[in-house]
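What you see is the complex with one protein chain gone and the rest in place.
And then subunit A:
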Amino acid sequence: MVMAEAKTKQGSSRLKDANSRKILDQYSRAKRLRKQLEALEQDNFQEDPHIHLNTPNKKLPQFDADEGAPTKKKRKTTRGDHFKQRFRKTFASLVEEEQMSLKEPPNYMTACIPQSKFPARKFCSVCGNPSNYTCVTCGSRYCCVRCLGTHQDTRCLKWTA
């Protein structure tokens, strides 16, 4: 009995292994892809090197300033703020505004090139060579057992970018 159990266990270890492995559903795969594409649009990967610097606070009272100066300064900043408010828009809100404005067809949205007629080529996510295999778990491509190993050890389900 015990022997038999052990034997079945041994025989199906690979199958069991495959079954127990988590498989990403299409939504998380799509989300992952979107994150990857967003990363390609980033200006910087690192954070601002000056962010932790204590910049001298300009609002500290200046005792040597004469009486008339502060009001003059204030007017100048409000002028700048006005400009900022009217034109400070993110890219997303600009696109939204364009969609709402119902301009006649040739515009930002209609100018996007459609999908290619040719099928997409597949490349190994590890080494970049043409690939024939897909990772069961996450859908990434790989070209050989070595690359699959690297992929599972590093990126499969551990996407951090």
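As a working rule, contacts are C-beta pairs under 8 Å (C-beta built on N, C-alpha and C of every residue); 3 or more make two chains touch, one makes a residue touch a chain; residues count from 1.
By our rule, contacts and distances are computed from a predicted model.
S.K.: Looking at UniProt, which of "Signal peptidase complex catalytic subunit SEC11", "S-adenosyl-L-methionine-dependent methyltransferase", "Actin-related protein 6" or "Ribosome biogenesis regulatory protein" names the chain we cannot see?
M.R.: "Actin-related protein 6"
S.K.: Pick out which of A:D25, A:D48 or A:D153 touches the chain that's been left out of the picture.
M.R.: A:D48
S.K.: In the full complex, which residues of subunit A touch the absent chain?
M.R.: Residues in contact with the chain left out: 33, 36-37, 39-46, 48-50, 53, 55, 83-84, 86-91, 94-95, 97-98, 101, 103, 105-108, 111-118, 120-121, 123, 126-130, 154-155, 161.
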